[in-house]
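Following: one structure in structure tokens, then a few remarks.
Of the protein chains in this complex, all but one are displayed in their positions.
Chain nomenclature is as follows: A, B and C, assigned in order of appearance, with residue numbering initiated at 1 for each chain independently.
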Amino acid sequence: MLDIQIHDSPLDTQACIDFTSHPNAGGNTIFVGTVREFTKGKKVIRLEFESYEPMAIKEMTKIAEIAQKKWSTLAVSIHHRVGVLAIGEVAVVIAVSTPHRKAAFEACEFMIDTLKETVPIWKKEIFEDGEIWVAAHP
Amino acid sequence: MLDIQIHDSPLDTQACIDFTSHPNAGGNTIFVGTVREFTKGKKVIRLEFESYEPMAIKEMTKIAEIAQKKWSTLAVSIHHRVGVLAIGEVAVVIAVSTPHRKAAFEACEFMIDTLKETVPIWKKEIFEDGEIWVAAHP
Amino acid sequence: MTIKLVAYGIAKDIIGKHQVEIQVEAVNNIGELKEWLCQKYPDFQKLRSLSLAVNEEYQEDVFALTAKDEVVIIPPVSGG
Partner (left out) sequence: MTIKLVAYGIAKDIIGKHQVEIQVEAVNNIGELKEWLCQKYPDFQKLRSLSLAVNEEYQEDVFALTAKDEVVIIPPVSGG
């Protein structure tokens, strides 16, 4: 069971947890990524996330399917936020349930690590004196 | 920052996530343990958790302190349910935030693994034809 | 000496009550109390493990007992 969504309004962590609750689950692991106030000591005023949505959904689905194959996940929910975010807002939620606890941690970590490498979503940090597309340059 | 609680009413996962949200967090990892319907093929009707509360709080605090030392956790929230639980209800929530994402997964897994080994809380599974204290016998 | 025992989980079922005062001789430490318990209530021998706590802490076998101690019997835990 997969639940892959992109939203331009605040994410609902509990909805992801509820989706992945499963009678055979030995554990339900959730990663919540929030927007940081400082990056390399510079104060961030706000952030903007932009996505190439159809491909982002496709890539997130691929990640969830790989996890399903490798860790026998019972359910996976990945919600990513786009648009303008204030400091402390949730950018991403990944929830996963598996029959055995250990697999839920491994699958969840794999999914957030891979999402950050492959999913076409871009984060712009806006400072008082400028802005930067995160990780664009070496 | 530690938030260690035992409740005899339903747990509030979002409260644990909120407690561990932190401006310097690179990630917030949450484990949610729910009560399973079947154990070794036998249908569970309900469960009862009993705790030696002052020592359980002490042991959970120790676990959180070890995690704090080893993984530089920013905040840890551990809530454990006691009393009578219906199938699908949440028995435990562990939330942790760390500066770096990987540490949050490691710390969260360490805490649930250790909690299951050392914290004086006991689970009784009630079946239609009997009951059993889980893991009491080899 | 008189020792106050407190039992949880399956230990409560084995002893038959949550709290009991026992009168023991030649029981000076945790290790000896465990042996006493296993002889008096053989069902303790069938458990996966048996720990005793004093002052809300697990105590090693060498921990010396005094008459004022409240000893809590901790059968195998199963929280989470």
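Throughout what follows, a contact is a pair of C-beta atoms (placed from the backbone, for glycine too) under 8 Å apart; a residue touches a chain by one contact, two chains touch by 3 or more.
The model shown is predicted, which means the values in this text are computed figures rather than measured ones.
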| Touching partners, among the displayed chains, of the absent chain | A
| remark: Answer key for A:Phe38, A:Tyr52 or A:Phe127 versus the chain not shown reads A:Tyr52
| query | Hey, which subunit A residues sit against the chain that's not shown? | reply | 33, 49-52, 54-56, 58, 80, 91-92, 112, 115-124, 133-138
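Throughout what follows, only the chains that are shown with their structure count from here on.
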| message | Closest chain to the overall C-alpha centroid, by per-chain C-alpha centroid: which is it? | response | B
| task | At least two other chains touched by the same residue of subunit A: list those residues. | result | none
| field | Residues of subunit C touching at least two other chains | value | none
